[in-house]
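Please read through the structure below; I'll follow up with questions.
Every protein chain of the complex appears in place save one, which is left out.
Showing chain A:
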Amino acid sequence: MLPTPYTKFDYDKVYEPSEDSFLLLDCLESELKFLDEKLKGKLSVVCEIGPGSGIVTTFMIQNSIPSLNSSIYLAVDINPWALESTIDTAARNNCKGRYLDTIQCNLTDSLKANEVDLLVFNPPYVPAEEVPQIPESKGEIDNWLDLALLGGKDGMVITNKVLENLDSILSSNGVAYILFCARNKPEVITAEMKKTGNWKIELVETRKAGWEVLSVYRFERQH
């Protein structure tokens, strides 16, 4: 089993690594061989949307996911605290000397189209009345944290934006790992995407976490 990164940050400001984060780590570990075969021998642009503490991106850097000496890591988050925490977590786990940049933006809106080879997204998946407004200042700490959790109707408002844009986010050979909770109805969403788009989608991991059932799906293009 690969080591879990050590994290230490103010969890009033960023999402504390929890069951969902650990499920993603386990998922990526189980996908090592798949990713190496799919992406080896070329540069991989790895992008995590919403890294929060930075645990997942740090885990990928530490363990050379998808492969050694051929990946650059971009972590994008709207929460400025999450970007600071991601840099901090990477530094605590001896990731200095690896290519990591953090970018403050909304989802992948500022990334050039079709450049991401490996996308990882643990979205705000909790169903809620609405998606919270983006705070106007860095100091509105509670609001930043809400943004990391609440996903509006069915908890899918933010995830849907990424799924709708997936074709323009991923490179031609790109692959995405996206986390869902059962209330997001991932089986309905993925069935619909397979019907209407050119997607190959597989359930990689699923786990009961307290009263939630979490799952990670892998998305890639049909070839």
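As a working rule, a contact is a pair of C-beta atoms (placed from the backbone, for glycine too) under 8 Å apart; a residue touches a chain by one contact, two chains touch by 3 or more; residues count from 1.
As a convention for this text, contacts and distances are computed from a predicted model.
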Per UniProt, the name of the complex member that is left out, chosen from "PRELI/MSF1 domain-containing protein", "Eukaryotic translation initiation factor 3 subunit I", "CCZ1 homolog, vacuolar protein trafficking and biogenesis associated" or "Multifunctional methyltransferase subunit trm112": "Multifunctional methyltransferase subunit trm112"
Per the touch definition above, residue among A:49, A:74, A:118 or A:201 touching the missing chain: A:74
Identified contact with the non-displayed chain, of A:2, A:105, A:188 or A:209: A:105
Selected from A:25, A:60, A:83 or A:216 as touching the chain missing from the view: A:83
Sites on chain A contacted by the missing partner chain, in the whole complex: 41-43, 45, 69-70, 72, 74, 78, 80, 83, 96-99, 101-106, 109-113, 115, 134
